[in-house]
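Note that one protein chain is taken out, while the other chains of the complex remain in position.
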Amino acid sequence: MEPAKIIEHSGGVIGVSWLLIALPLLGAAFLLLGGRKTDKFGHLLGVATAVASFVVGVLVFLQLLGFDPAERRRAVPLYDFIPGLTKMGLLVDPLSISFVLLITGVGSLIHIYSIGYMAHDPNRRRFFAYLNLFVAAMLLLVLADNYIGLYVGWEGVGLASYLLIGFWQHKPSAATAAKKAFIVNRVGDFGLAIAIFTIFTAFNTVSFAGVMESGADPSQGTLTAIGLLLLLGACGKSAQLPLQSWLLDAMEGPTPVSALIHAATMVTAGVYLVTRSGAMFFPEGSTAAIAVTIVGVATLLAGAIIGTAKDDIKKALAGSTMSQIGYMMLAAGIGPAGYAFAIAHLITHGFFKADMFLGAGSVMHGMNDEVDMRKYGGLRKVMPITFATFLVGYLAIIGFPLLSGYFTKDGIIESAMEYSSTLGWLAVLGAGITGFYMSRLVFMTFFGKKRWEADAHPHESPAVMTWPLIILSVGSIFLGGFLIVGNRFMTFLGPAVGQPEHLPSFHPFSVPGLVTLALVAAGAALAWFKYGAAEVPVTAPRGSFLTTFARRDLYGDALNEALFMRPGQWLTRLAVFFDNRGIDGLVNGIAAGIGGTSGRLRRVQTGFVRSYALSIFIGAAILVGAWFVVGNL
Amino acid sequence: MTTHYLVLSALLFVIGGVGVLVRRNAIVVFMCVELMLNACNLAFVTFARQNGNLDGQVIAFFVMIVAAAEVVIGLAIIVTIFRTRRSASVDDVNLLKY
Partner (left out) sequence: MGETITFWVLAVVSVSAALGLVFSRKAVYSALMLGTVMLSLAVLYAVQDAPFLAAVQIIVYTGAVMMLFLFVLMLVGVDSSDSLVETIRGQRFWAVVAGLAFAALLGLGVGNAVLSAPKGLEAVTAKGNVPSLAELIFTRYVFAFEVTSALLITAALGAMVLAHRERIAPKPTQKDLSRARFVEYGEHGRNPAPLPGPGTYARHNAIDMPALLPDGSVAPLSVNRVLARREAAEGTLAPEIAAALEAEEREAAERTADRHEELVHHASGVNGSGPNGAASNGAGPTASAAPADESPATGPETGEEAK
């Protein structure tokens, strides 16, 4: 079934859905411009705008539900954005409202959590301003009804991400990580920008509706090129291979940032982009769509492998994030059969990964910001709420039956199986590895013996931090089942992205499902023997070649360094050399030559009038002589 | 006959020129310049007769006027320099150099 037509809308809450963006944007502007005077209540204002935005989102959602499914794509024109090129407007449809609810909902919870987490940071107001800025930009990204508006939001979240990764910019590692994220994203953004240029050339419009209905018929090559360029953009933002390297370093930011931006929302923008452009640029079986699935599978395996080797709790979770987004990309590449699972997994992942990141933040909060899991151990008794909520998130992500991840990930694996058994079995393998590394993480952190530093006094976090954890874990338990059972989400999303002719039925005991469960159980068991039952060394053992391979992010950084950084540096040095010796040498040489000659020539100016007279006299003699010679020729 | 006059004029001119180059007393240098001007005047007068044209004499007349004006200014400069530097040598006035 094709996506439904977009209907112009005015009135009601949808008519003022620009409030969604405006509220957090105003909050950010107020907090940034207000300066230190707003320090006292800055965090409360930040939370208030996020929550208000969430409330508006819910109201919009409710009004949208009131329409007939085929009329749930509503365009809200705002103003003439770039005269002659595009009008700015918002597109409120099931896809964007899903994102809006995720962003504002999880975002609000993380805002609340941050009150506690950042309580002792002198720059808490600035932090909330950036968070609000991020929420506004992300909402613009998902709500814009054209590619240029999307691009503005896209760059906005990139900026917020940069600012928040480098929030503790006094740490060189954080500053470097922020720059790295920005530069790697630039590659992807470049692809997206070129894609938008190409779209405009091919369709003479950049709005989603315009592209769908333009009637222009560009060549297959153009469409593939646009698709691949969009994929490049998606790879950059969603940390997919080959632009994955920034995400692990991005964990230098404060943990709520990692939870909100680098797990729950921003990094899923790539999935949104692919889904939103799916009908036009990633039709089933097209080259671009196949590329999306390949990137997804490669990343889901790579992320999982990286996750197995990391001792830093946040980096292990970051590897997991990469891997889970790989699943979403895989599903998004499959086509209408996968979109619903991709977005559903995205939403449930937003909950349980935010839950776990915040849990990790809670652990770090109690452990003097220690991130090395080898120095944790036995924390379940001192942090019961954190442990319980984390456990829920853990079970959800490994696909424990009847929890959120079970339904959504299983859906992805099922549809991948139907699409291509190879990809399907690789996804199953990824699920098995997920079972191992997540279990390893939980066992190292909460079970086993205490390996704490001498000055660590772990304690449960305050209520302002635990309550968001509890709410998120409730979502992690029930949301998946609610969305998937009875194809509730697929039919809801259908009008926006299209849906397959035959709705898939949920088989609890299919062969891939059982194999997945078995593999996950095996992985968890292996983790228990290695990290739960056995002693965990405080210093990391050297490990085999494979361990090093995984620890060093599959040599991704080394590859980037060898392929881009070193040649870039050589090129820079060459350019500097050329500039210094070549151009400057030429210029300075000429200058020095003229200067030297002048220095010698000026000695002619002796100051003696008679010398000058002599030269005049000789000159006159030569002139007269020349005149004779010429005259006699 | 004209050739003789011209050769005399040339001789006087060159003697004046060499005098300008070798003498250091500013006043003498000035006199040598006057000698060169006079040599030119002789040539003008000679050519006036040679060509049967009075213009040469008129020009010689103007040269004299200009020479008079020049002498007035030049000597005033020499006096001014002498007043400050107690010297009439052109070699002593050599501060404006490299």
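As written, the chain order gives the labels A and B, with residue 1 at the start of each chain.
Basically, contacts are C-beta pairs under 8 Å (C-beta built on N, C-alpha and C of every residue); 3 or more make two chains touch, one makes a residue touch a chain.
Model, not experiment: these values are computed from the prediction.
**Student:** Name every residue on subunit B in touch with the hidden partner chain.
**Tutor:** Within subunit B, the residues touching the omitted chain are 1-8, 10-19, 21-25, 27-28, 30-32, 34-35, 38, 41-42, 45-46, 48-55, 57-58, 60-62, 64-73, 75-80, 82-88, 91.
**Student:** Mind listing the subunit A residues that contact the chain we can't see here?
**Tutor:** Counting over the whole complex, subunit A touches the hidden chain at residues 606, 608, 610-611, 614, 617-618, 620-621, 624-625, 628.
Everything that follows uses one rule, which is that only the chains that are shown with their structure count from here on.
**Student:** Take the average of all CA coordinates in subunit A, do the same for subunit B, and state the distance between these two points in whole angstrom.
**Tutor:** About 92 Å, centre to centre.
**Student:** Sort out for me which residues of subunit B touch subunit A in the complex.
**Tutor:** Per the stated touch rule, the residues are 17, 20-22, 24, 90-91, 93-98.
**Student:** Mind pulling up the subunit A residues that touch subunit B in the complex?
**Tutor:** Residues of subunit A touching subunit B: 602-610, 613-614, 617.
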